[in-house]
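Quick one: the structure is below, and I'll ask about it shortly.
One protein chain omitted, others in place.
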Amino acid sequence: MKASPYLVLAFVLMVCFTLATGIEPRASTWSNRTKSNNVFSMLFGDGRRLFANQFFTMADVYFHSGYYPSIFDLREEGTKEIVAATHGQAENEEQEKKEDFLGKPKDWIDRFGRHFHITEHTHLEHGNEREILPWLRLAADMDPQKIETYTVGSFFMRMHLNQPREAEAFLREGLRNNPNSYEILFELGQLYDENDHDTGRARDVWQLALHKWSKDPEAVKDNKLFFEEITVHLAQLEREAGNWQQAINWFQAAQKVSPDPNALQQRIDEIKKKMAAQPSPTNSQPH
Amino acid sequence: MSIILKTEKLRVEFTSGELRQTTKVALGSLDLEVNVGEVFGFLGPNGAGKTTAINVLLGFVPPTRGAAYLFGIDVRQPIARQRIGYLPEMTYYYKFLTAEELLRFYARIFGLPRAEADKRIDQLLKLVELEQARKRSIKSYSKGMQQRVGLAQALINNPDLLILDEPTSGLDPLGRMKVREIIQRLKNEGKTVFFSSHELGEVETVCDRVAIINQGELKATGRVSDLVAQHQANLEKAFLDIIGYQTQSAS
Partner (left out) sequence: MNTIWALAGVVIKEMYRRKDFYVLFVLTALITIAAGMVNFFDDPKIVRYVKDICMLLIWISALLIAIVTTARQIPAERESRTIFPLLAKPVTRGQFILGKFFGCWLATGIALLVFYVFFAIITGSREQYWPWLTYLQAIWLQWAMLAVVIALSLCGSIISAAPSSTTTICFIAVAGILLFGGHLNMVALHQSQPLQTIFYTIYFLIPHLEWFDIRDRVIYDWGLVNWLDCVLATLYAAAYTGLFLLLTWLGFRRKSLNT
């Protein structure tokens, strides 16, 4: 007896369907990868973290409009990763401009090749900083635990692109992925303080950041500068708010770890002078 | 009668790749002459050196010693091939072209003016009975159609000498008959045809003269009728005698 090929086809289809209905409930427990709404997570799994640093570097390359050291230049000159230095610090920018990783041409091939490549150190400005955002977005998608991505992205959005709400959303996303990150909380406080001028929220967030820092033994041991940075910011915030005693208390706390306690003492003295001239309205203690 | 194709003590040695040592003499010392207007059959068993001799004539293989001439010009000069047509054994022409495009390409190589090329292409497609399929890509052609388009390309420059390497190999009886008809028609037009073949019946039908080679050496040359008379047998028997093959009955 010869079976019609169409019958065989129908039978095979039926077998496929039956198997699919039987296997589907089990298969859904085999892996979570395909359920992810992140395409990179789906494609690379945890291996995507390998790409995060590269994308973060790409943001840096874009910030410098393509003027960027290769691994060979880094080996040659010991040039550092630049993005940290460009974190809005003019003095670092000037210093960076002096750093010419290309050096003098080594031979005629090198000299001629420079006519085709970018040899001028510049930084994006006038809103063009937006061009680095896709890479930071991708870096965050690739490695949600890379805290620097959120802080750098937020910095550019709120300081250069007038996008404080997007910056806040990005930081909050960072916080969801890194609930104990005192760095993100600190950046969020800066956003409330500098962009929103919301002293109360800034104070709360910074104090929470300080609390998170204090609960992290490694940070307490290795990142004392953060304590100084945040206490100084809190002190300045209280000074602006007219809470002079609190400001003095924060400055005094900062003095304990500061490499330059005399500078902080000067600020304390200035506040004390003002207090002497006009009594402070509040007198609460730092947390 | 003037000579159109000539070889003088033609010797071809193939050397092994690694040690550059002589491993095989493909042609010993071949002397051949083909006259204008004749159909010349080049016979020999497999490995006799027929294709090597054709390869030398076409400049694909350089001779180790001796020389070969087409129209009196050394075959090492490309101009020697200006007035010849060549059909290789089995060739798969550019699959992405149509027969018309293929012929136009070869016409351009010969520098034919556009109007002349168009006329020639029409004639040839009619001759090889591919008019209906001229706009179809060659990849859709049967083996016989491919061989016929090959024959058309060999004739694009209206050559005075046609070199055919096993032109009916792999074709069905109808295909063979068509190729034979075309050769006959070319002969009637006064063209010279030099072809190698295993098909002795075919050779007997269309050839004026034949040359028989074996193991790189020329064993016999002459008119088919003379060879047959000399050996008092049909061409097949004469061929076997000449190459020294001992049939069972003889031994």
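Observations, loosely collected:
By written order: A and B. Residues from 1 in each chain.
Methods note: a residue touches a chain if its C-beta (ideal position, glycine included) is under 8 Å from a C-beta of that chain, and two chains touch if they have at least 3 such contacts.
For clarity, every value in this text was computed on a predicted model and none was experimentally measured.
The chain not shown here is touched by just one of B:Phe40, B:Phe71, B:Tyr86 or B:Phe195, and that residue is B:Tyr86.
Touching the missing chain, out of B:Thr7, B:Thr51 or B:Thr192, is residue B:Thr51.
Mapped onto subunit A, contacts with the missing chain fall at residues 62, 65-66, 70, 72-73, 75-76, 106-107, 109-110, 112-113, 115-118, 127, 130-131, 133-135, 137, 157, 161, 163, 166, 170. In the full complex, subunit B touches the omitted chain through residues 14, 51-52, 54-55, 58-62, 78-79, 81-82, 84, 86-97, 101, 105-106, 108-111, 150, 153-154, 157, 163, 165.
Operating definition for what follows: only the chains that are shown with their structure count from here on.
The distance from the centre of subunit A to the centre of subunit B, with each centre set as the mean of the Cα atoms, comes to 78 Å.
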